[in-house]
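With one protein chain held back, the other chains of the complex are shown just where they sit.
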Amino acid sequence: MSAETDTRGAAAIVGGEDAATWQPRITAFVCRWCTYAGADLAGTSRLKYPPQIRLIKLPCTGRIDPLFLLRAFAMGSDGVLVSGCHPGDCHYTSGNYAARRRWVMFRELLDFVGMDQNRIHFSWVSAAEGGKFVDVVRNVTDTVRALGPFPGFAPAEGALARGWATTGRAKPAGPAATELPGRDAMRADLVSGAVKAVLGLRAGRRADHPRAMWARSPEEVGLFTAADAATPLVPLLLRRLREEPEGVFGIVAGPGRREAIARLQAEQQIDPARVRVYERDGAPAAPSDEPAWEIHGVPGPDVPAEDRWAFWSAAFSRCLRCYACREGCPTCSCVRCVADKTRPRWIDSSPTPAGNWVWNVTRAFHQAGRCVECGACSDACPVGIPLAALGAHLNRAALRDFGPPAEGERRSPLLFGRQDDQAPFIL
Amino acid sequence: MRLYTPHLMEIFETRQETHDVKTLKLRFVEPQMRESFSFLAGQFGLYSAFGEGESTFCIASPPTWKGHLECTFRAMGKVTEVLRRKEVGDVIGFRGPYGNHFPLEEYRGKDLLFVVGGIALPPLRCLIWNVLDRRDEFGAVRIVYGARSVADLVYKHELADWEARSDVELVTTVDPGGETPDWKGKIGFVPTALEQYAPPSSNGLAFVCGPPIMIKFSMPVLDKLGFAPEQIVTTLENRMKCGVGKCGRCNIGGTYVCKEGPVFTARELEALPMGSDY
Partner (left out) sequence: MDQRWTVDDLKTWTSALLRERRVVAPVVTPAGPVWAPIRDAGEVAWDYGRTKVSPREWLLPRHETLFVYDLATNPPQIVEAPLDAPPTVLLLVHPCDVAGVRALDAVMRWDYIDEPFEARRAGTLLVALGCAAAPSPESCFCAAAGVDPAWSPQADVMISPVEGGYTVCALTEAGEAALAGAPQPLSAAPADAGRPAPGKAGTLPLDVAAAAAALRDRFDDPVWESLSDACVGCGTCAYVCPSCHCFDVVDEGDWRRGERVRNWDACAFDHFTAHASGHNPRPRQSRRYRQRIYHKFVYYPDKFGHLLCTGCGRCVDACPAGMDLVEVLQVFGAAPAGQGGVR
């Protein structure tokens, strides 16, 4: 219901409801063990709270995917509340720790793209806290009412095409290699059959446009070029491994690609026994102390939130939903993307402002703390959305908020949590 | 009404054919459509389960049955899952008829042999009933129909009708192990049954529809029985979104199943790159 939902907030105003009587629609996602029981207690205690809130009960806050929250906005909510058991009280021991980390990153992302933080609220409400539940609902309802209807995801009139995309800074060139190391090993492995094929880059017809190539014979290894480019080799490797369930495949990989492969191994998407890496050098990732907005030339925190919102909603509205960002991304490794799932369909498949916004923010969120910052998403985007800024920013935020990962730890920092994670915004 | 706008049809009867195959009997909601709608055996339609989308099946009832349509489908994907849950009184969408058809007039006077497996009977059932409703115009009608098990046979009551008719020769068979204690039909695979029961033919036509493996092993038998590729006819189902040659996904080589099919002779299929990941 894309077109309709985009304008539903506005329609409520046009429909004649004046500001004095307008009431927000608030969707609450709550865990069944604590907050839902707390809401029950509020009810049985005959406590009154604003009736504009709709509770959706889930087993645990760990089950509450931030996508639900975006979906709620796309379907016409003006505000969202997420609530569950206090830290230490999770019915499933640690579901709320993982949830809390997600909330931290999700808020960070929404803030980066300029969404008003006052529309999304988080709280801990236990089964015994009927009174707190009432206070939270009042607080949230009042806050959202003061904001007025959610305006939808469509960019402001006239923002259509102008001034929304920047080019960012040129990527640092890799070291000018004159010879590709490892050719002899590749040839030997192809001859012995240790690998079925080796993936690398060969010179294209045009200068500076190398193309991905699978070398199947020792002769073809000679075609590999020493030059490097952001060509999405890791996604090609992953596709091949999935299309052909047998055999070992090689890949020529600099530090960035090796990191991506290591992550995919840690996430059990790649069987290390089926991959042989031929190491090469390459451009290092941008240093993590350099702000993402400076690297990628997008609005930073010094830009007012409304302007960040205008920038990103206009950029997302240009999205064609070709999913080139996803197919080019080494860590977008899902066998079936949530955007392609239809039972239920969580993300509208149509390139409407709402569908586009939800898609791009969801994809960025899925890279939080996992992005290898190769820039392939921005490179692949035919309409020039500076997507790489999002993953880079969340990487820095994850490092700041959760600290550096343990030695050798490559799983997403959002998969687990610690009791002492800080999230002062939670009510 | 525009090209992609379906007509609403009301379900007035349903029949559970097997545990996952269902037949819907449909009537147009618009009275004038009930009068004016016509189609030819072999054509298909796109059926809407609103909220999920459209699914393509051949019309399973013959054009000789006026006033309603039947569709029979296996619950496979999201659309058919929803259609399966529809009951009498529910409304679904239909647009069509699309595609080519069985050139029935060319079949007049000829012996017709139907070689069918499992859920593939519905598209040929349309033709079978069309022929039976004009029985005098055709030669012998022989049907070899098989399924994995007795429970997987569709249109069981109609099989009994055909069995009882003196002007139809019906052989039903189930795969070994698929029989029940009171099963009266044959036991074995369709190609074997075909070899044992179908007489040689010189000017007849064979209509083959079923799983790829059944078709693969039936073709040499038909060859032995004297059917040339021009005399072997089948009907295909590919994924479609538009049904009218625009959306670009049902092609096999340069042939659009929606426009140039779904009915093809084996000779026509020989020219298509069907074997190799087309």
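Should a chain be cited, it is by its letter among A and B, assigned in written order, with residues numbered from 1 in that chain.
The definition used in the following text is that a residue touches a chain if its C-beta (ideal position, glycine included) is under 8 Å from a C-beta of that chain, and two chains touch if they have at least 3 such contacts.
Just so it is clear, the structure is predicted and the values come from calculations on it, not from any experiment.
Of A:61, A:77 or A:231, it is A:231 that touches the chain left out of the display.
Of the candidate positions A:56, A:128, A:194 or A:320, contact with the unshown chain belongs to A:320.
Among B:136, B:182 or B:277, the one in contact with the hidden chain is B:277.
Within the complete assembly, residues 1-6, 8, 29, 48-55, 76-80, 82, 91, 93, 237-239, 241-242, 244-249, 251-254, 259, 273, 276-278 of chain B touch the chain that is not shown.
Listed for chain A, the residues touching the missing chain in the whole complex are 1-4, 160-167, 201-202, 204-206, 209-214, 216, 220, 223, 229-232, 235-236, 239, 243, 318, 320-324, 326-328, 340, 345, 348-352, 376, 379-380, 382-384.
Convention: only the chains that are shown with their structure count from here on.
Between chain A and chain B the centroid-to-centroid distance comes to 46 Å (mean Cα coordinates, whole Å).
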